[in-house]
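Structure record follows, encoded as structure tokens.
As you look at this complex, bear in mind that one protein chain is not there, while each of the others sits in place.
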Amino acid sequence: MSDTREEKSESRSAILLIHCPDKKGLVASVTEFIYKNNGNIISLDEHVDARKQVFFMRVEWELMDFAIPAEKIGEEFQASIADTFGMDWRLHFSDETPRVAIFVSKLPHCLYDILSRSQYEKWNAEVPLIISNHPDLEPVAERFGIDYHVFPVTKANKQEQEEKQLALLKEHDIDFIVLARYMQVLTDEFVANYPNRIINIHHSFLPAFPGAKPYHSAYERGVKIIGATCHYVTADLDAGPIIEQDVVRVSHQDAVEDMVRKGQDLEKVVLSRAVWYHLKRKVLVYDNRTIVFT
Amino acid sequence: MSDTREEKSESRSAILLIHCPDKKGLVASVTEFIYKNNGNIISLDEHVDARKQVFFMRVEWELMDFAIPAEKIGEEFQASIADTFGMDWRLHFSDETPRVAIFVSKLPHCLYDILSRSQYEKWNAEVPLIISNHPDLEPVAERFGIDYHVFPVTKANKQEQEEKQLALLKEHDIDFIVLARYMQVLTDEFVANYPNRIINIHHSFLPAFPGAKPYHSAYERGVKIIGATCHYVTADLDAGPIIEQDVVRVSHQDAVEDMVRKGQDLEKVVLSRAVWYHLKRKVLVYDNRTIVFT
Amino acid sequence: MSDTREEKSESRSAILLIHCPDKKGLVASVTEFIYKNNGNIISLDEHVDARKQVFFMRVEWELMDFAIPAEKIGEEFQASIADTFGMDWRLHFSDETPRVAIFVSKLPHCLYDILSRSQYEKWNAEVPLIISNHPDLEPVAERFGIDYHVFPVTKANKQEQEEKQLALLKEHDIDFIVLARYMQVLTDEFVANYPNRIINIHHSFLPAFPGAKPYHSAYERGVKIIGATCHYVTADLDAGPIIEQDVVRVSHQDAVEDMVRKGQDLEKVVLSRAVWYHLKRKVLVYDNRTIVFT
Partner (left out) sequence: MSDTREEKSESRSAILLIHCPDKKGLVASVTEFIYKNNGNIISLDEHVDARKQVFFMRVEWELMDFAIPAEKIGEEFQASIADTFGMDWRLHFSDETPRVAIFVSKLPHCLYDILSRSQYEKWNAEVPLIISNHPDLEPVAERFGIDYHVFPVTKANKQEQEEKQLALLKEHDIDFIVLARYMQVLTDEFVANYPNRIINIHHSFLPAFPGAKPYHSAYERGVKIIGATCHYVTADLDAGPIIEQDVVRVSHQDAVEDMVRKGQDLEKVVLSRAVWYHLKRKVLVYDNRTIVFT
């Protein structure tokens, strides 16, 4: 009955996420760039979308002994590799600590789970604030010592409230947002501020049952399996690029409230996996689909 | 590495499927009827739909020593129990051998699987004929020594061909039909001849991706899980009561043809489970949903 | 994106769990007893172990209008039914609130999950105390306002410490115990105080990898799926009756610490399902196996 949680002891590493038109020599050029500068590759994943002829790559290497200082890597990579191949790329470092805002409404299960995990899984992330349209979950925030801000939203005041939320997010230097069962639809203007940086958990197996009350719809349709879907938020409701999904079996014995109970377990775990992938810089988005290098 | 397939040695039993408005005393009355006639209950399942206040029951008992002869059970049950409670009911016997027709088009995986299983699982069923709109799978039918009838279907001749098919089905005394990836939509008139007795396998996780080319749609939407759905055919395309579903994980690495390959494994197993439930008289249909007493 | 957690509005009900040698008339007798006393059956499950010829039943009925007062039901059932059939039975009421003690060591994930759930799922249970062999998780207990007692355990003092723990448990009138990754093996004497009332989560797919460090063993063996198992504790280590299991896929990419991370998600959900079944009186134990009427 014994086992202790081990941590990979990780030295500082660089993570490069690339996509560009497919062409011969891409992997060779990128890996040669790392090798000749004395970098040790920890992991490398690549993918070619054969239909669209697009190349995707994620490569992570140790910075110890790397010939180029961290702050110059981007510049040198652009000049010596990216320009040649017309690459879109992002560079991250393993010791960055993104700042996350959590949006909630009245349901606490995802909030509890994220806050618990951020502690016991020692996430490389800080959660400086929680935003809600209801006061209900303030006690949960208090338990974990996190600021809780209430912005009641109506049709009339939505734009105004979102502006205040955005100001608050900027003030706290927020990198990305987790909608942990936040029941408001965000405006396109709001979303445009955080492209591919707002993660939502939807309580159905999308594209089945988008919109409101999916468990009720699942019950009505008589499905034998229900699901949960985590995706980046885009201007189209529940139609953004899917990061992760999972499912659980149900039967005629499950009333709507049983589906809700079973589904909440899914929501928690699917959301946390997606946030993990995002934090570990494992997600590329292209053409409303994700490449997740698990 | 050894294990032999065992058979439950089963004596003859009766299976009663019931639904009616919920009321006190239902289980007591049915089980008392069996008990006082000296029947030994092998299995009993009941379910109450709390929203609609409908009661469902499946009960199976051994006929050995049962006081009422098999051919009189229905009559006596109607008079002494069913009338009182306003029950809808069906009575089956475990030694019935339903006659099944399989409809196919060009894809052989489900056909191979059904024909193999009908042999090695010793299904209580006979497959006297296969019907197709294409000649392609005739060699498979020949391998298993089953008659194969080709009815090419066009918009113009669909009604006429269906009438011929119906004549053939009646001639062969067919009890129910399995659409094993049959690519034609059946007319309402055809379907009306076999209510809740036409089983279709749809190659998606319904209600996601109904209609044609679901694997292509799943690819486009970027889902992380694909599924297959088995349902009774009704007048609404891909909207009949769902009997069974299952899913498999996919990723960005899976091209459409990989989804097809993975999905075919699902289709086989989901279809065979649904046919098994149907054969074992485990399925009740109510309000476009199924109660499957697994 | 909206859905509110609904509660089944439940009036008070009685739950009867029965097992006895199989015989004709069992279901009829029990349901007749309920019916003639004007009880409305909410759910009924029965199972016959065909090999051992043992009958199992769980039946739940509404007490409103029931002719026998709650405190007399047991007595009357014993006299009029149980004696006749030689039944073992337990009677519960839906409004009982069992008192649960949680045992932990240093890992907080299961503890966080149980405490969160006991609140947001509105469990019919009270958690008056947490017992540990280490002080590490006291802050978690404090967050939820629950007493935390530390009993450091060594080979030398184990018996003595267990006696103190037992005294504490009795003082708090504890009904059952949840070992939420408690790293000590309990003595047979301790276990004997709570037969089928100590629930343990083991971090492997038992009977694979019993004992210590199962994730390491799973890694060494190169399995492609890992699991978690919840069982009642018996005198044999990791060999008690299994209540629930679940699994997750792993690959060569998963180091031991990845298995730990993935496995912890399993442990949480498997443990909570098992506790749910136990709380809902859905579990019968016979011959070191469980019948779980889900």
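Per-chain numbering from 1; labels A, B and C assigned in written order.
As a convention for this text, a residue touches a chain if its C-beta (ideal position, glycine included) is under 8 Å from a C-beta of that chain, and two chains touch if they have at least 3 such contacts.
The shown structure was predicted, so the numbers you read here are calculated from the model rather than taken from an experiment.
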For the chain left off this view, which of A:Arg90, A:Lys122, A:Lys164 or A:Arg249 is in contact with it?
A:Arg249
Contact partner of the left-out chain, one of A:Thr31, A:Ser80 or A:Asn288:
A:Thr31
Residue by residue, what part of chain C touches the chain that was omitted?
47, 49-51, 56, 205-209, 221-225, 227, 241-247, 251-253, 255, 288-292, 294
Which chain B residues would touch the chain omitted from the figure, given the whole complex?
1-8, 106-109, 112-113, 116-117, 119-121, 143-144, 179, 181-185, 200, 202-203, 211-216, 237-238, 253, 255-257, 260-261, 264-265, 269, 272, 294
Just the residue numbers, please: which parts of chain A touch the chain that's not shown?
8, 24-29, 31-32, 34-36, 38-46, 48, 50, 249
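Here is the rule we go by: only the chains that are shown with their structure count from here on.
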Can you name the chain whose C-alpha mean lies closest to the mean of all the C-alpha atoms?
C
Could you work out how far the Cα centre of chain A sits from that of chain C, in whole Å?
35
Counting in whole Å, what is the centre-to-centre distance of chain A and chain B, each centre being its mean C-alpha position?
41
What residues in chain B touch two or more of the other chains?
50
